[in-house]
Structures are given as C-alpha cells and as structure tokens.
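All protein chains but one are shown at their positions in the complex.
Our next item is subunit A:
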Amino acid sequence: MKKYIILLSCVIIFFSCEEVVDIDLKEGKKELVVEASIDWIQGTNGAVQTIVLSQTSAYFEDEYPKVSGATVRVKDTDNEVYIFKEEDKGVYICRTFQPEYEKVYQLNIEYQGITYRSIDTLRSKVKFDKIIQNDDGGITKEDKEVEFYFSNEDTASPQYFLIEARDPYNVIPFYFLLDGDDFQDGKYFVVGGSEDWKSGDELEFKVYHISQNYFNYMSRLLAVAEQYGGKPLTTPDARVQGNIINTLDSKANPLGAFRVTSCLEKKIIIE
C-alpha cells in the first residue's frame, strides 16, 4: 500500500523542486550492526553462508567500518551448531551449512563480552510460475514492464515475501514487500517497470520467503531508507529496531537483523 501512496505524492511533486543540500550533522555514538542473512537459493545446496558485522559511521562518509573478533554461530533445533569463521575483516563465513525447510535457527554472537541472540524460521520453497513482459508501462505507456508470477502451496499460515530487484542502471537493489494476505489461492505477483530498461538488459530478481517478524523489520527499515525520493508529507523517522537482542541489556540491542529464508532467483532478459 505504501507504494501507492508514494505514487500519489508524485503528483504533489509536480510543482516542486528538489535540490541536494549540505547539512551539518552531529554524529551519534557508534553502534554494532549485524547483517545475518542465511538465504537458501533454490537449486544450490545452501552450504556457503555469510554473516557480516559492521559499525555505524557518519552519514556522509563513504566508509562502512567492519567489526572483527566476534564469535559467530548458528544453531538449529537439532542442536547442530554451525561456526562462522572470520575469513575477511568483519566477514564471517560458514561453508558447511545444511538448511532445512520449516526449521528454526538460532543466531549467537559473542563480541566484547556481550552475547547477542536471535531466532528465525526457514520458510518453505516458492514455486516460480511465469514472467510476462510488455512495453506499455509507465505514465507514457512506453516503458518496459515485467510481471513476475510465483506461488506457494502453503495457504494456511500467513505468507510474507521480500522481493529484491537489481538492474544495470542502479548500483543498489530495489526492495519490495508482499503480504500474502492481499492475494488469493497462494498466487502472487509483482509488477516492475522503468524508463531506463532496454531490450537485452539483464535484471536480477529474487523472491525471499520470509517470516512475519522479519517482514515487520523490513517494513520499518524500508520506510526510513527513502529509496523513492523526497516526500512532502513526512512520516516520522526513527531508529529501526532489529530482531537481534543484547542478552545483557535490551536497551542496547544492535542494529540489523537475522533472517533465514528460502530464495527464488531469476535472471530476466528484457525483450
């Protein structure tokens, strides 16, 4: 729904003008950031998984300082423990991970005497259905447009999906969240389009089947990430609370999140 509102606010921007400005920001205290994304890409065995620890830095700095020296482990409900070794500064890798659908995983990080913990569930496999392409998208009806259809047999429990799309024109991915409750019979779709896209361009599309807790996290995160330009009507911005907890002091929880997902990956060539 949020997208639609953004679409409407574009109309407001019709009159307005955007300008990049210099703002003096006071830097706040440094915080730990955890990016623990265990994604089992369909068609692979999911053995190689990476967890990255970093630190916050001044807003306009290009640096993203990494955090070394932590002990990172993931344990499943059968007490199988996977050790993530620091192979590069702040980059912790496990090469023997054995993912299993509907299994609960626990993240355990020890850093400077503090234990951080989180849990997540690996959701079931998503079935790819079809891609339909057309070239009458956008306001001018001349943009390339891609409709991506997928489905999931499990219609009983709530279903949540994160869509990640990358194209050659943007260095950062585009994210979109789907709440399965808005669709019928376990059949889902997303529509994407861009005036930049040309025949032959390669797009990378990923559908992550995610848990409700992580869905909530991502909706808070994307709300403050401002991927879609300026907004005349501001919604309140706040610190994005993650799903990883500091076991000593919950007031000092780290930023970032832990997710375990099944992921459908597709390359799309624009026709």
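As a convention for this text, a contact is a pair of C-beta atoms (placed from the backbone, for glycine too) under 8 Å apart; a residue touches a chain by one contact, two chains touch by 3 or more; residues count from 1.
Please note the rule applied: contacts and distances are computed from a predicted model.
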Which protein name, taken from UniProt, belongs to the chain you can't see among "sn-glycerol-3-phosphate import ATP-binding protein UgpC", "1-carboxybiuret hydrolase subunit AtzE", "Outer membrane receptor protein involved in Fe transport" or "Guanylate cyclase domain-containing protein"?
"Outer membrane receptor protein involved in Fe transport"
Quick one: say which of A:56, A:71, A:106 or A:133 touches the chain that got left out.
A:56
Can you list, in ascending order, the subunit A residues touching the missing chain?
1-2, 4-5, 7-9, 11-23, 25-31, 33, 35, 37, 54-60, 62, 64, 137, 139-141, 145, 164, 169-175, 181-185, 187-189, 191, 216, 219-221, 223-227, 229-243, 245, 250-251, 253, 255-257
